[in-house]
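All protein chains but one are shown at their positions in the complex.
Letters A, B and C mark the chains as written, and numbering starts fresh at 1 in each.
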Amino acid sequence: MATQDVSPHIPNEHAELSLLDRVWQNGRGIFGWLSVTTHHAIGMRYIVTAFVMLLLGGIEALLVRIQLAHSNNTFLGPDRYNEIFTTHGTTMMFLFAVPVMEGMAIYLVPMMCGTRNVAFPRLNAFGYWLYLGGCLFLYWGVFTNAAPDMGWFAYPPLSGPQFTPGKRTDIWAQMITFTEVSALCVATELIATIFKMRAPRMSLNRIPLFVWSILVQSFMTIFAMPAIVIASSYLLSDRTVATHFVNPAEGGDPILYQHVFWFFGHPEVYIIFIPALGFVSAIVTAHSRRAIVGYPAMVLSLIANGFIAFGLWVHHMFATGLPQIGEAYFTASSMMIAVTSGIQIFCWLATLWSGKVRLTTALHFVYGFLVIFVLGGLTGVVLASVPLDLQVHDTFFVVAHFHYVLIGGALFPLFGALYHWYPKMTGRMMSERLGKINFWFLFIGFNLTFFPMHILGLHGMPRRVYTYGPEMGWDNLNLLATIGAFIIAIGGILFLVNVFWSRRHGRIAGNNPWEADSLEWAAASPPKNYNFEFLPVATSRYPLWVAPESEPASLSKAKTQPDRAVVTGLRNDRREVLVTTLMDAEPHHRYVLPGSSIWPFITAICVSIGFIGSVFNPWYIISGSIISGLALLGWFWPRKLLELEP
Amino acid sequence: MKRLWFALAALAYSAAAQQQSALNPAGPQSGRIAGLWWFFFYLLGAIFIIVMLIMLRTLMRGHRNAEENQPLENHERAQTRETRLRSIVTVSSVVTVVLLFILLVASISIGKANADLGASGKPMIIQVIGNQWWWQFSYLNDDPSQVLTTANEIHIPIGKTVLIQGQSNDVIHSFWVPNLHGKRDLIPSRVTTEYIRADRPGIYRGQCAEFCGLQHAHMAFYIVAEPEDKFKAWMQAQLQPAVAPATPALAQGQQNFLNYACVYCHQIRGTTASGTNGPDLTHFGSRRTIAAGTLPNTPGNLGGWIVNPQSIKPGNHMATIAVKPDDLQPMIQYLESLK
Amino acid sequence: MASLRYSKSAFFAAALLLASCQREKHDIQPAPTRLAIYGDAARQSALRPGGSVKPQPVVTNPYNASGYDISEGQRLYDWYNCSGCHFAGGGGIGPPLIKKEWIYGGEPANLFDTIVKGRPNGMPSWGGRIPEYQIWQIVAYVRSMNGEQPTSATPTRPDTIETNPQNLVNRVPGATK
Partner (left out) sequence: MELAPKTLDVSHLEPFDISSQAPLWWGQVLIACIEGTMFCLLIAAFLYTRLRVDVWPLPGDQFPHLTLPTLALIPLILSAVGSFIASEGAKRNDRSRMIFGLTLNLVLAAIFFAMRIVEWHSLNFNWKADIQGSYVWAFLGLHSFDVVGDLVFTLVLIFCVVSGRYGEKQRLGVHVDSVVWYFLVAIWIPIYLAIYWGPKLLESQ
């Protein structure tokens, strides 16, 4: 965890500073560790946990690739294979991709907004503990031979009580509950933070693009996650208390499950990759040392992305048979997403075109992203077309497509973002040399793995098959893909090596090693618990750059601005922050954030007992609610007069 | 790098078996779809190459910008440049919209043409019922004596439109013959339909495309497209009950089949075996594969399958019956004789 | 303090782990039939019809409490037309299976024996026809009807559309087309 200070810059003898230090200090020992509510610590816990999940998901991916390396392989049986590909998909979607983006947002958004913590720090801690609970629950299942085996989408009736007996599917569905509650907590507090706690004068048209992307993502979470709440509840209640939501014999409908699932599932993909677009914007701005071209267009297309994402879920269900008019509508809406994504790509290209590009590792990953994501986007257009989709749906073509979009569109920017913000998180630079090697391994390995899958799909190889016959002619390309997967694995290991090596031996970074533009670079590296000694004032869209008012910022030499405007008059003897108005971010009132507390942890434990227990015995819904309610009473109980927070 | 990919693509194209490929169309629908694919491929490929070229150019330009230690530009020039860049972005976006519109129209018209295939004339109706993990096919007919039920392999006449009427007995499956048309899900409680037509003779492989449990990988079937007269002959042969055993050995085989538990699941018309849980075996010997496309139909494979089906297709619903070695051989001979 | 918590949680985890073993067992490649066991089962359940002395079974059901096998048993119960006489367990032509008192004993080995040997007045003998593992699966399912299997391993409701074909015709448009 990034708590050890290596930054030499800030003189601590100032009395006010030591008061701030004391007020924002976290407790010691394991109790203190469990009570932490600082957003960096929580964000970092999310990121680290998510990377552990990435590692596990990656190992599962390798197992899948080994099994498919040649025809009639018996490395994994059908049962084990189904478990592993399901766990792989579930882990990557629910336990890695979404949480890691949330973690980055929790870490960065308060700093970028120029405030000291998220709006509801305890809710934040609670969200993390539930997420951790979900991870542990799923992997407890995996290691006790109860890994889900019905695919990450869990279509009934296959996932119903009769065709997947045992507790495998229930564990999966309840794991979803854990992560959805956690994601909803994060979305709520991030929206409140972005709306109400931005630095003074950071009006809507000055919000950094990354923060915009998180705002859009959080709103999407709020409106998409309820659908998966319903879908997973359908499954759970059908399986544990014999309701009939998806049982056609009693009037239920398995297709309704698909509608509800994809009403969540498609926005889910954008929930993952919209923050990545924010990473790219931040990296492009900082490393081409130039204002982004077409900021309003970028913001509007982010918002449009968010809306359109809710209107195209049916393209996952073309093969179920739809009326013609429905097909035409969903084809059009699915293609529309290419327009909004295209605008952003053009804006980045224009920015890079006219910028002073510094070809760092972070920018390498952005270029890698552009190559892969553009290709993935174009195959997305193929999938939007109903006749083509009917051929390639549920084949390896689709596998190739969404790995291009998700690895290319989210993982590459994420790696870039980590190279970009690592100095802020740890106070040290990552090795650029190793970083570039790391990039090339990932890039080449990735294309080697997933490009052949397009061809396999067109040649009729369906998804989720545990093996195939030699007469199908799929051996060569599958072997190639498996080799590629191992090259990716090497790339991943190099990244970890770089992270751990640089943690100790990296060059000391200083506050703003990239001469970047946004407010997080005004904080110390690594940041103090309170982020800023004096809250900053956002004097422009790029507050750390010279000539702030002459937007669009010109090619003038990017340089950090030493004499920024700051806020004074906040009390330092308690955790006070500033609440500003929604549109113009004018200071409105002061607001005291709650301190560290063990109650989020205790509540999360109680809620987890309810969640996990109810999988095995429905009565835990009642008893879990009661103990959770008691824990919440403890959380809210007015000990001192100033303690109330959701 | 690119060249390598093209080489690989060419390699893959030649290597892949063409009997299950969307790029080797054998019917009007798959032909249209393949045409649409190549249209998409070239247009989108061109877009990809253009974007990549621009990207590489930014790499060079941006680098040069950084190295030239340019003086501060005046505000006006910067403003002009900014306006120009924005208009380029706008124009590119408009071009994107136009290209997508073309693709949209192409896609919708092909979709409509494919859906309208069965609009004229009375199609032949084949009912498909998905089972874990095999296919039951029934040729529907108003005359009950002409209704034929078979499994995992069907014949269709060339040039005749066939209506596939899909249902499922357990979980969701998906009917897919890439050489003829796209997929159609088979959903319990619903009837889904799709028209197919083959225009050139051949044997086309289809496979379940919706994950359906343990043996999703081994759920294939074959469609044999042949001229009308050959089809008619096949149909007439299939409508007959099973041939009576011609030799004492075959009679013994039949007896063995009826004595073991086979009869609880399998039907052989013309005998007392009338189970409906598994595939109909009346004309088993005429089929190309056993176990839904898992193995070629040879006596050796059949023996292995009967003795231990769970080692070939683990988790499938065929019982592992302890057939005595002496009983096995006649049974195999009998089944193979059911042409 | 900490170590105590760790050991406690380790114990808890181990307990859960053991509990899940049988339930999650997926024996998808059951051993080919072992005919020899029929003799054993018959010997150990040498009881007379209606006899009040319950034998002590020595053979245990290898598929007891396994979710997968109970579910397979449910399928086989249908496939082999047990429902033809016993219906959904309530009985009809054959005796009901949802009950506490069994004529021929309700222990797994007794049920196995009943299925293998058949019983007078209609229950056919299945021994030598269907494999032993399937008989044990049916036994596991039949016992689940009486709540003698853990609820966590028993499917709460069937999921087939065939459970009530008449309802299907009335309720779901399109199914009859």
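Keep in mind that, in the parts below, a contact is a pair of C-beta atoms (placed from the backbone, for glycine too) under 8 Å apart; a residue touches a chain by one contact, two chains touch by 3 or more.
Everything quoted here is computed from the prediction, not taken from an experiment.
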{"item": "Residue in contact with the excluded chain [from A:F120, A:W172 or A:F330]", "value": "A:F120"}
{"item": "Touch criterion as defined above, residue of A:S237, A:T395, A:T482 or A:S518 at the omitted chain", "value": "A:S237"}
{"item": "Option touching the unshown chain, where A:D149, A:D170 or A:E250 are the choices", "value": "A:E250"}
{"item": "Contacting the left-out chain in the complete assembly, out of A:W140, A:F486 or A:Y591", "value": "A:Y591"}
{"item": "Contact set of subunit A toward the excluded chain (per top definition)", "value": "9-11, 119-120, 123, 184, 187-189, 191-193, 195-197, 200, 222-223, 225-227, 229-230, 233, 237, 241-245, 247, 250-253, 256, 260, 263, 533-534, 537, 539, 563-571, 576, 578-579, 581, 587-592, 625, 629, 633, 636-638, 641-646"}
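The criterion applied here is as follows: only the chains that are shown with their structure count from here on.
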{"item": "Centroid-based (C-alpha) most distant chain relative to subunit A", "value": "C"}
{"item": "Centroid spacing, where centroids are CA-atom means, of subunit B and subunit C in whole angstrom", "value": "37"}
{"item": "Where subunit C touches two or more other chains at once, by residue number", "value": "26, 28-29, 160-161, 168, 172"}
{"item": "Multi-chain contact sites of subunit A, meaning residues that touch two or more partners", "value": "77-79, 157, 163, 248-249"}
{"item": "Touch list for subunit B against partner subunit C, complex", "value": "169-170, 188-191, 214, 260-261, 264-265, 277, 307-308, 310-311, 314-315, 317, 319-322"}
{"item": "Complex contact set, residues of subunit B against subunit A", "value": "1, 5, 8-9, 11-13, 15-17, 20-23, 29-30, 32-33, 36-37, 40, 44, 47-48, 51-52, 54-55, 57-59, 61-63, 65-66, 70, 72-73, 75, 78-79, 81-82, 85-86, 88-89, 92-93, 96-97, 100, 103-104, 106-108, 110-112, 114-115, 170-172, 174, 176, 178, 181-185, 187-190, 192-194, 205, 207-217, 294, 314-315"}
{"item": "Interface residues, subunit C side, partner subunit B - complex", "value": "26, 28-30, 32-33, 35, 75, 79-81, 129-131, 133-134, 160-162, 168, 172, 174-175, 177"}
